[in-house]
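Rest of the complex left out; these chains stay put.
Labels run A, B and C following the written order; every chain starts at residue 1.
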Amino acid sequence: MLGRGVWSSLRQGLSRGLSRKVGGWASGEGRKMDIAGIYPPVTTPFTAIAEVDYGKLEENLHKLGSFPFRGFVVQGSNGEFPFLTSIERLEVVSRVRQAMPKDKLLLAGSGCESTQATVEMTVSMAQVGADAAIVVTPCFYRGRMSSAALIHHYTKVADLSPIPVVLYSVPANTGLDLPVDAVVTLSQHPNIVGIKDSGGDVTRMGLIVHKTGRQDFQVLAGSAGFLLASYAVGAVGGVCALANVLGAQVCQLERLCLTGQWEDAQKLQHRLIEPNTAVTRRFGIPGLKKTMDWFGYYGGPCRAPLQELSPTDEEALRMDFTSNGWL
Amino acid sequence: MLGRGVWSSLRQGLSRGLSRKVGGWASGEGRKMDIAGIYPPVTTPFTAIAEVDYGKLEENLHKLGSFPFRGFVVQGSNGEFPFLTSIERLEVVSRVRQAMPKDKLLLAGSGCESTQATVEMTVSMAQVGADAAIVVTPCFYRGRMSSAALIHHYTKVADLSPIPVVLYSVPANTGLDLPVDAVVTLSQHPNIVGIKDSGGDVTRMGLIVHKTGRQDFQVLAGSAGFLLASYAVGAVGGVCALANVLGAQVCQLERLCLTGQWEDAQKLQHRLIEPNTAVTRRFGIPGLKKTMDWFGYYGGPCRAPLQELSPTDEEALRMDFTSNGWL
Amino acid sequence: MLGRGVWSSLRQGLSRGLSRKVGGWASGEGRKMDIAGIYPPVTTPFTAIAEVDYGKLEENLHKLGSFPFRGFVVQGSNGEFPFLTSIERLEVVSRVRQAMPKDKLLLAGSGCESTQATVEMTVSMAQVGADAAIVVTPCFYRGRMSSAALIHHYTKVADLSPIPVVLYSVPANTGLDLPVDAVVTLSQHPNIVGIKDSGGDVTRMGLIVHKTGRQDFQVLAGSAGFLLASYAVGAVGGVCALANVLGAQVCQLERLCLTGQWEDAQKLQHRLIEPNTAVTRRFGIPGLKKTMDWFGYYGGPCRAPLQELSPTDEEALRMDFTSNGWL
C-alpha cells in the first residue's frame, strides 16, 4: 500500500497532467480548496433500539482510516441524515472529526429544505469540525426549483458559510438534477469549490468540467459505478458508498486512473459495477449495512421506515459480491 | 349561504345515497371519525424577514371561517412545513386551533422522514389540538419505500397516535404513490380513517373506494381540479388549495355534487380547473400566496428557496382567473 | 336490453342535458359528425401461423353486433396495427365494414409516423368504408413533437381527409400527450370532430371539454377504467377494450351515466376497474385476447414479439374477473 505522501504526489501529477488544472487548489492565493480524491460516505450506526451508536461509528472510522482516502463524507444520502435530529447530525460530525486521521478532509452534508436552515446547519457543522459542506438540492417543492431558485439558494449558503461549499446533485433521491447552467453560474462563487454528482450521466459531467474550466471547480463522481469514466472526462475523485466495504479497491482504481494504467483500471472497474449497484440503487442502505457486517465493519440496522433485507435479497446481494470475486 | 346544519344534512344524504357508506362515522360504536367535506390547506404567512406571522395567520382563519368548510388542513404541502422548525410546526397548529370555529375539524400534517419522528410529531400535534393527523409518505429513500416499508411505517404511527390518522399521497412532491395494496391493508387499521390522494388518478381513487368498502375508509381528493370526478367515483370530500381563495365556489361544487346537480357541477368544475392548476402545479405556493393577496387574504412571501413569481408569471396567473370569470 | 332508438334518444338527452352541447352534430348545417357512444376497439384475430383470420374477425363482429354500441374502432392500439402491413390494415377495415351492422359507425385508426403516409392511409380507409379516422400521434421522434409540429400534422391530415378526423392521445404507447393547447387549436378545424384520450387524466379531459365548448368538439374516454368520471366531466362516450368482453356492462354504465343514475353507475364502475386494468395496462393485448377466449369470442395468439401470458399471469388475470363477479 502506498503512503499518503505518494498519493498526494500522484494527485499533483493528475493536476499537472490529465486534468485541466495546473498545480493544486489549496496552497496559492485565491485558489479554491483542493478536494481531489476518494471519500467513503460514512453510514450512521444504530443500536438495536435505533439510537446512534457513536462507539461503533468510531470503530468503523478507525478501520477506514487505514486506507488512502482523501477524507470522509458525513451525512451524504448514505448517512440516513433525514432520520437524524439536528443535534444528532452535529454530534455525528463532531465524533467523526475526533476519530478520523488529522490529515484527511471531513466533508459534512448540511443540506436542509429551507435556505435559512441550511445556512444554520452549515455554520454549525463548521463549528464542530467540518472542513467543507456538501449541500444537497432542496427537493420537496421540486416543481419550483428552477435554476434561478437554486442559484439563489446556493449563493446565500456560500456567502454565509465559513467553510467551502460543495454542490450535491443526487436525482435518485431528490427527483431533480441541478441544471448545468446553474452549476456553471455557481462555479464562479469563490466559496463554491465543486460538485458531487451522483446522477451517472458522464456527458453532463464532462460538460460541467468543460464549462467551469476557468473556475478551479472540481467534480466528484457520486458513485463507484462510473468512477473510471468520470476520471476520463475530468473528474478529480469520487464519493463512493462502495468504499465503505471495498476501500482498498476503490483507492486502487483511483491510482490506476491517475497513473494512466487504463487497461487495469477498466478490468477493476468492471468488477466493481455490480457490487456498487447492489449497495446503492438495488438494495440501498440496508444492503450497504449488511455488506459492512460481512466485511468486518459494523453495519447494523437502519432507522425505520427503512427495512431489513429479505433473505432472498440478502442472497442476491451476496451473489453480486461473490460472482465478482470479492467474497 | 347555507348554514352548518344544512350542510351536515347534505353530507348525511351523501352517506345514505351516493356513497357506499350508511350513516356517519363519528357517532356509533366502532365507527371511524367522519372526515367528509371540504378543507383548505392553510398557508403559513411570513413577515418580510421570513418569520411566521401568527397575526396574519389568525386573520386569514377568521376570514376563512365564514365558509361551510368541514375544517382546515394545517401543514399539508401548501403549508411549507418542510421549511418550519418543529416548534413552529406545533405553534402554527396551536394558533389555528384557537382561531378557527369550534365545530370544525383540524387535520394536521405530521409527516417526517423517520417513523420515530413522525410518531413524536403526531403525538405533539394531538396535544396542541389536532383532531386528526395527515401523514405524508416518507420519500427521500423512495427507492426503498416498498409497500411493506410503508405499511410498517403507517401501522406504527397509527398504533401510537392518540388521534385518527389520514394517509397522504402526493406524488408531485414525493415522487411516489402510496400503492393501492398498501392502502387496502392499512384501511383495516381501526385508527386509519382515510386517505388524501393528490395524484389525480381517478381510476386509482375509484379502486381504493371499491376495495376498502367494508372499512369505513374515506377518500379525500387532494385538489379541486378533479373534485367532481372524485365525488363521482366515491370520494367524500377534498383538500383543495384553491379553497384558500375561492372558498365559496369549492363549497358550492361540493353541494352540487352532494345534491346530484351534475350539470351545474360540471359547469362550475370546468371554470375551476385552470385557476386550480395555476395555484398548484403551475405556479406553486408563490402563485397561491399571490392570489390570496388579490382575494383579500394575506399571502405574502414564501421562505427561500421558493421565489416570488416573475411579472410574466404573475400575468399568466391572473389570466387563469380572469379568463374564467373569477377576477 | 334497450333498442337502438332508445339509446339514440338517451344520447340526444345527454346532448340537451348534461353535456354543454345542444342538439346533435350529425343533422344540421355545419355541424360536426356526432360520435357519442361506446366503441369496442376490435382486436385482430390471427391463425396459429400468424396470418390474419378474417373469418374469426367476422364471427367476433357478429357477436359484438348485438350490443348497443355506437360503433367499432378498428386498429386502435388493441388492433396490433403496428404489426399489420398496409394491405392488411385496409383489408381488416373492409371486412369489418361488411360484417358490422349498417347503422353503426366505423372509426378506423389510420395513424402512421409520417404526415404523408397518414394522409394516404386515411384516404384509403375512407375508400374501404371507414366513417371517420382515428389518428394517433406520431411518436418515434417524440422529442421534436411540439404543439406546432402536431398541429401541422393533424391540420394536413384533416385538410385532405374525406372523412372526419378524431385525434388520439395514448401516452402509455406513444410516450407523449397531445398538448391541451394543440387540442384546442385543432378543435377549430371543421373536419376534426373530437379526441380519444387514453391518458386517464380527467382534469385534462375536463379542461379540454371546457376550452373547446364552442367547437362541437367531442371527447371520448380511451378506457373503461375512468368512463364514469369522464362522463362526469363532459365526455360523450368511450373506446373501451373491456367492451370486447363485457360489452353489455360497459353499455349499461353508459346508460346509467346518461340517465343520471350515478349511484348505480358508481357501483358498476367500481367492479369494472380491475378487469379493465387487467386487459389493458397490466396484461395488454395478450390478456385481452385470453379473456375473449373465456367469454365466447375468438381471442387467439398475438403476433410476435407479443408473447402469450404465463400460467401465473393467466391466473392473476382470471382473478381480476372472478373477484369482481364477472367469471
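As a convention for this text, contacts are C-beta pairs under 8 Å (C-beta built on N, C-alpha and C of every residue); 3 or more make two chains touch, one makes a residue touch a chain.
Since this is a predicted model, take the numbers as computed values, not measurements.
Because all chains derive from one sequence, the complete complex can be expressed as a copy number, which is 4 in this file against the 3 shown.
In the analysis below, only the chains that are shown with their structure count from here on.
Distance between Cα centroids is largest for the pairing of chain C with A. Comparing the residue numbers each copy contributes, chain A and chain B share more than half of them at their mutual interface.
Measuring from the average of all protein CA coordinates, the nearest chain centre is that of B.
The centroid of the Cα atoms in chain A and the matching centroid in chain C are 51 Å apart.
Mean C-alpha position of chain A lies 38 Å from that of chain B. Not a single residue in chain A touches at least two other chains.
On chain C, the positions that touch chain B within their shared complex are 17-18, 20, 200-203, 206-207, 209-210, 213, 223, 225-226, 228-229, 232-234, 260, 262-263, 265-267, 269-271, 273-274, 277. Taken in their complex, chain A has these residues touching chain B: 50, 77, 82-83, 85, 113-117, 138, 140-146, 148-150, 152-153, 156, 172-175, 281, 284-286, 303-307.
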